[in-house]
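The complex appears here minus one protein chain, its other protein chains still in place.
On to subunit A.
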Amino acid sequence: MSRAPAAPPRWTATVAGEWLKLRAMRGTLVIACLGPILGTALCVLLAVAVGLESDGWSEQDRAEFDPVLFPLVSGIVSGVLLVVLGVRAGACEYRAGLVRLTLTVTPRRGRVLLAKIVVIAVASWVGFTAVTALAALAAQPVFHAYGLPYVTNADLAAGSEVRTLAAAIGLAPVFPLIGLALAVLTRSAAGALTSVLALLFAPAIAGGLLPAWWAAHVLSYLPGPASDSLSLTGSDDAGFLSPGVAVPVVAAWLALFLGAACRCLQRRDA
């Protein structure tokens, strides 16, 4: 049998394949629908709560209210859902042995993980930005109704808000990617989701129970607080890192989790 030698598929083909696979899963559609609805609903409810309380505010309170960063509360919902997406992208391979098919089509295992990282990172940026934008649009009429400042007349030129907003969007893939790495390491959606949510919320709970020294010198270096140092305002407080420290710390955590997942995927029998 003689056939023309086929061109080897490029890494972009692997990314496209992983994207088609993830997009076709039913759970992805559910996440894509739930994210905007729940994120916007949470933001609007909190906006109403703030509006009701704003009657008793002083002039200074009013001036300090920040309508630009307020929609980021929707990130609590979109963030968790994106973590679920990241975990699913890894765990879907192990539920029924799909990984054996994936790796015979693309035997270069690092490339498969890289493709999943690209898909999850882009989905996180797009998803997080879209939900935040929708939440902002939905919250503006509420602020207006209660006589609070809203984005159109707020001062965007100040820069610090824009920087924080950009950091929050830029960091959106961190926990979804950690979820992906843990799913590859544990080969289980439940295990990975539990670990990543623990990693996300445990420092905040432990911070209240442990002495201040611990919060400042240990907990602040965990991935959650380290990325919060970049994406939350008031990060001059104790327990937060300066950006110069926080960026390498977050990068190191990502490299550690994804590196471990890559090594494990390469060495393990599929």
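The working rule: contacts are C-beta pairs under 8 Å (C-beta built on N, C-alpha and C of every residue); 3 or more make two chains touch, one makes a residue touch a chain; residues count from 1.
We adopt the following convention: contacts and distances are computed from a predicted model.
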Chain not displayed: protein name in its UniProt record ("ABC-type multidrug transport system, ATPase component", "ATP synthase gamma chain", "Copper resistance protein B" or "3-isopropylmalate dehydratase small subunit"): "ABC-type multidrug transport system, ATPase component"
Contact partner of the left-out chain, one of A:Leu45, A:Ala63 or A:Leu98: A:Leu98
Touching residue (missing chain; options A:Leu20, A:Ile37 or A:Ala255): A:Leu20
Sites on subunit A contacted by the missing partner chain, in the whole complex: 1, 3, 5-10, 13-14, 16-18, 20-21, 24-27, 92, 95-98, 100-108, 267, 269-270
